[in-house]
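Yeah, one chain of the complex is gone here, protein chain that is, but the others are all in their spots.
On to chain A.
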Amino acid sequence: MVRSKREAKKQYAFETGLSRRDFIVRSGALGLLLSVKPELSWGSEEGFSLTTRPKGFDVINRAIIESVQQHLFPDDGDGPSAKELNAYRYLLWAMEDPDNRADEDRQFILQGAAWLEDWADTQTGRSFLVLSWDEQEALLQEIAKSRAGENWLSLLLYYLIEALMLDPLYGGNPDEIGWRWLEHQPGFPRPVPGKSYLDF
């Protein structure tokens, strides 16, 4: 689940770029996070099962993640923002994908949000959500210096970029807004309901 900066192995066209995960290190995210920032705790380490899902992505976590996504892909006047890409809704959908579930991405993303909130509290005495844009950005730059923080942001970007580039069938890239911005020409025929990758 945790991505390292190890470059993907590039070979012939048949294999290039088409593996889902380019950056994988086989180690538990929680263990890695704790080993990097042992002084931090994030409260309850409850398991995340389907029954606890609504609690997991509750209104606070949603607000934190949406704010971070907007920093990762801002509304800067050139190209769609995370919000315009439906990045949060896409993320929630992707968390149910069997491969992503197997990678425990859901748990890592929630743990990271809790960590960020803890870190904001430790550093500023306030919630991440009430900080100014610049203060939030400074915190994100700070956590990116740790391996765990960078991995968390990288994972959010991974799904954000899926929301930018995958077929709108999957919930991101509405009206091909990402493709139009990047002048990407999709193939044809395009996937339709009943012929998504989950239907095979």
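Operating definition for what follows: contacts are C-beta pairs under 8 Å (C-beta built on N, C-alpha and C of every residue); 3 or more make two chains touch, one makes a residue touch a chain; residues count from 1.
Heads up, the rule we're going with is that contacts and distances are computed from a predicted model.
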Hidden subunit of the complex - UniProt protein name among "Na+/H+ antiporter subunit A", "Urea ABC transporter ATP-binding protein UrtD", "Dehydrogenase" or "Oxidoreductase": "Oxidoreductase"
Interface with the unshown chain - residue positions in chain A: 5, 8-20, 22, 71-74, 76, 78-79, 99, 102, 137, 140, 144, 150, 153-154, 157-158, 161-162, 164-167, 169-170, 181-192, 195-197, 200
